[in-house]
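My questions all concern the structure below.
The complex appears here without one of its protein chains, the remainder shown in place.
Read from first to last, the chains carry the letters A, B, C and D; within each, the first residue is number 1.
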Amino acid sequence: MEITEIYNKLKKVFGDGIGDLKTDLPAYPFFFADASKINAVSLFLRDEESLQFDNLSCLSGVDYDKDNLAVVYHIYSYALKHNIVVKCIVPKSAPVVQTVSDVWAAADWHEREAYDLIGINFEGHPDLRRILLSEDWEGHPLRKDYKVPEFYNGMKVPY
Amino acid sequence: MAELRTEELTINMGPQHPSTHGVLRLVLTLNGEIVTNVKPVLGYLHRCFEKHAEAMTYPQVIPYTDRMDYLNSMSNELAYVLAVEKLLGIEIPERVEYIRVIMAELQRIASHLVAIGTYGNDAGAFTPFLYCFMDREKVLELFEMVCGARLLYNYIWVGGLSHDITPEFITKTKEFIKYFRPRIKQVNNLLSYNKIFIERTANIGMLPQDVAVNAGVSGPTLRGSGVKYDLRKEDPYSIYNKFDFDVCVGTGEYGTVGDCWNRYIVRAYEMEQSLRIIEQALDSIPEGDVHSAVPKRVKPVAGESYVRTESPKGELGYYIISDGSLNPYRVKARSTSFCNLSVINQISRGHMIADVVMILGSFDIVLGCIDR
Amino acid sequence: MGILNKLDNTVEHFESGNIIITSMDKLLNWSRLSSMWQMFFGLACCAIEMMATSASHYDLDRFGIIPRPSPRHVDIILISGTVTLKMATRIKRLWDQMPEPKYVISMGSCSNCGGPYWEHGYNVLKGVDRVIPVDVYVPGCPPRPEALLEGLIKLQEKIRNQSLAKHTA
Amino acid sequence: MENIFTQWFGDNLLTYILIPVPIIAYVSVFALYAVLAERKISAWMQNRIGPNRTDKFGLLQTILDAVKLMQKELILPSRRDNLYFRMAPYIVFTAAFMGYAVLPFSSVFIGVDLNLGLFYFFAITSIGVVGVLMAGWASNNKYSLFGGMRTVAQIVSYEIPTALSAIVVVMLAGTLSMQKFALIQSGGIFNWYIFGGPGSPIKIIIIPIMVVSAVLLFLSTLAETNRTPFDLTEADSELVAGVHIEYSGMMFAMFFFAEYAQMFAVSGIVTTLFLGGWQSPFGELIPFLNTPVFQVFWFLAKGLSLVFVQIWLRWTLPRVRIDQLMTMCWKFFIPIALVNLFLIGLYIIFA
Partner (left out) sequence: MKAYFKHIYQAVSSIMIGMAITFKQMFHKSVTIQYPEQRLQLPERERNRLFVNMEDCIGCDQCAKACPVSCIDIETVKVVPGDVVGKTGVTSQGKKKALHVTNFTIDFAKCCYCQLCVFPCPTECIYMTDVFEFSTYKRSDLLYQFSDLTPETAAEKKKMLADFNVEQDKKKALAAEEAAKKSAEAKPAENKSETKKESDNTKES
């Protein structure tokens, strides 16, 4: 199924929960979704008979622009062999996105990683802890304005 | 016996442990020898790949992708380069595509050899490990002949390759194929069909299909569960649609589909298929210039691309956002081992410590890929 | 048991050059350099080359090196790969758990000084010598197995020149 | 037959001091060179070369290893159980060496020819398990505790098939004295108990039973020495180094040497019971080959080839899991041994 079709279908069900569809940028079209509705959207994507998106390939946190963070979902269907890209934009001041880890188990660690490196809070995630960095690390390194600390646990960090 | 009070014991496995394949740490909660909970702790090899990628130009990222999953550098390069090429929208000469496929498949053999060898080592058999490394050394010789490095190649470039292959490489590769076929059988006889090994791995760590798909498990781990899904067939990238090969799945020859043995044996079978692909590619490789499509400056327009490839360990994806400058704005690697490992707690509960080692080994994880 | 611990006090009084001490030195050094048991421990890419070195083609066993999994049994630790800040404390601890005399080989660019990750690696320790003393630096990314062997021979050279009298053993 | 030292020096204290000397010398040399043999044989099996930098064949390698281990610092964990921690290596070491007391090296040389030699052997080798358990407990390390516990379960279980398959020979020979086992099997290779022992041609029917018994005895003693495929005490890939994990320097070396010493001890038992002990395979055909000095040669040759098989097995097979080890013992070894015993009993009654 083409992304426009899927988009229209979703738009019909969720209305405002689904944002614009962008097709002009290379190399893939994508559309936006509301961060506070993404759980319901993904549940629909997974369970709807004609969509059957059973596989979340990738979930990436992105430092989107100056004021916003984004979560990008690359969703595939093993059964029907189609795919979509969904983005959720959240402001840096309140970076909260609904979790999809109850829909796709794959999202569990990916969300923890996005929390760790970008600093997006996933609402409803069962175990939102840092995954790659130490528990006592400060800051979220993949943000563009991140400053590398001078010392960590008594060890000098910069060269 | 009912009044016998037992206490759960927490054991720390790693980061320095012979069988965690690097620096993974597993916090095991045990009831006697039975594992009741496994908590993986990652990040002991977090080398900040994604941060580096943002500070480099596009071609400069390639050496870092090598180091991400150091057992299959070629596949990593290939995936990254495909993603960049998709952004650039350039045509690649046919010869380059052929060589890329040959390299990726040779790398698959090398990677699977390490997987099989270390799995044998996990089971306590050291000799198969060395046999596998002996054969792997032959593959590395081929790589070294072509690009001069043994492990981290920086061979596949955006739009081309760093070096063309030589006729000597083709003859040597053919020799290798001839040499390697019986060696697969030997390792299978020595290890795969050994009764003790089967007992150790069959019916251990069953991963049901639906759980596997839902958790994003991919590659031989997924196919071991009986899901016939291979990106080379389902979503062919590069020129994989030109070749004839089978997708191997676990059939439950011993044990049940989805257990460690089936996950393991898929790799042994896949090496054979890779040999087939290499043979076909070597026979039909066209002439051409490998540098003709290499752009002077890699400067894609603003946009984003996500390319997934079938690396030896599973689905390897690169998500690249470009803002139109020389450096990528964001590179996210969808690492295979990261997703594969996430099911470990689910499937190793109720097994023994020794089984956890075997289950971990059957995922064929690489910590560089998990932690990035 | 632990002869060196006991000898240490006695030997202090000897000047270097004493004939007994010298030949004793020779034997002890020779034994240390030809049976360097190695920590069965790998970090990253270089660990694969380390494994390749101990495999049949390069055969570390020729040098009397066998991998032992427990830090209590080993003489040398090969830091084979990137040391992250999260791992650094663990490496320090492993090093502390090893019995004297012990040696460290830093293998590859990453453990020498952070290697490719020295510039932007917020979680990378820039050189393992910031936490433990390194005896030999083997360059390469990753070093060829031969390069690692060459590093080991350099370390043997270093051990050969140690002496009880000089109090370095 | 008298012990040669008794013949030379009479039955006095000097004799009893002298008798252990060659045995201990042999055990020490054997333990050193078994390690080397293990490394060399494994190297050959893996198309490697093995130690060769000390001298051309690496003959000094293990000696240098030992010298190095002597130099190593002894680390005592701060929360150890001091007495047990220090005692354990000695117990393991001693137990492994005491088994040699009843091994008949030759018709004129045995440590002490006890009436209950075989029984003594089984008793004394199981003392080692106490040491292992002590080490596991006293190290205050979870891995070593696991190793210790596993060993106890393993060795206690494997005592049973060991004893049962040995009893097959005891029933046929009607003795427990090690020297007598060897003596009975005189007269060439076909009088060895693996081929049914001395007796009328009807013994052919028990040859399969004896072969199975011999294999069972070999495997279950192998399990008692804690070597791959039964090395669950150490289990590199699971328990790091098992009970040895906290031991450094010479204390570790003691465990190490005890393991290798035990390898020959159990091979000696299998040799004595099933392979004719020090008897020459040619029997009386070439009497020259059955003189006491050659008897030592035969005994060592047989024992060492079994040691080779142990090494060979180790470098071929993966390790079994603890519950499979137990299954193997209780569901396979013991029933088969019992059936063997029953059949031999029938044979003795009717033949």
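We adopt the following convention: contacts are C-beta pairs under 8 Å (C-beta built on N, C-alpha and C of every residue); 3 or more make two chains touch, one makes a residue touch a chain.
Not measured: the values here are computed from a predicted model.
Asker: Which of B:24, B:42 or B:56 sits in contact with the chain that's absent?
Answerer: B:56
Asker: Over the whole complex, note the residues of subunit B touching the chain we left out.
Answerer: Output for subunit B: 56, 59-64, 66-67, 127, 131, 134, 137, 144-149, 152, 154, 162-163, 186, 189-191, 193-196.
Asker: Considering the whole complex rather than only what is displayed, give the residues of subunit C touching the chain that is not shown.
Answerer: Against the left-out chain, subunit C lists 56-59, 62, 109, 112-116, 118-119, 126-127, 129, 134-141, 143-147, 149-151, 153-154, 158.
Asker: Please identify, in ascending order, the residues of subunit D that touch the omitted chain?
Answerer: 41, 43-49, 52, 312-313, 315-317, 332
One rule holds in what follows: only the chains that are shown with their structure count from here on.
Asker: When the contacting C-beta pairs are counted for A-C and for B-D, which pair yields the higher total?
Answerer: Between B-D and A-C, contacts are more numerous in B-D.
Asker: Using mean C-alpha positions as chain centres, tell me how far subunit B is from subunit D in Å, no decimals.
Answerer: 44
Asker: Approximately how many whole Å separate the CA-defined centres of subunit C and subunit D?
Answerer: 36
Asker: With centres defined as the mean C-alpha position, give me the subunit A-subunit B separation in Å.
Answerer: 25
Asker: What positions in subunit A touch 2 or more of the other chains?
Answerer: Answer for subunit A, listing residues that touch two or more other chains: 132-134, 141.
Asker: Give me the residue numbers in subunit B that touch at least two other chains, ranges are fine.
Answerer: 17-18, 43, 46, 48, 51, 130, 134, 371, in rising order.
Asker: Considering the complex alone, what residue numbers of subunit D touch subunit C?
Answerer: Interface residues on the subunit D side: 39, 43, 46-54, 58, 60-61, 64-65, 67-68, 70-75, 236, 240-241, 244-252.
Asker: Using the touch definition from the top, list the residues of subunit C that touch subunit B in their complex.
Answerer: 39-45, 47-49, 51-52, 55-57, 69, 71, 81-82, 84, 86-87, 90, 94, 110, 116-117, 119-124, 141-142, 144
Asker: Under the definition above, what is the set of subunit B residues touching subunit A in their complex?
Answerer: 42-43, 46, 48, 50-51, 54, 86-87, 89, 211, 213-216, 227, 229, 234-235, 300-306, 308, 315, 317, 319, 321, 330, 332, 334, 338-339, 342-343, 371-372
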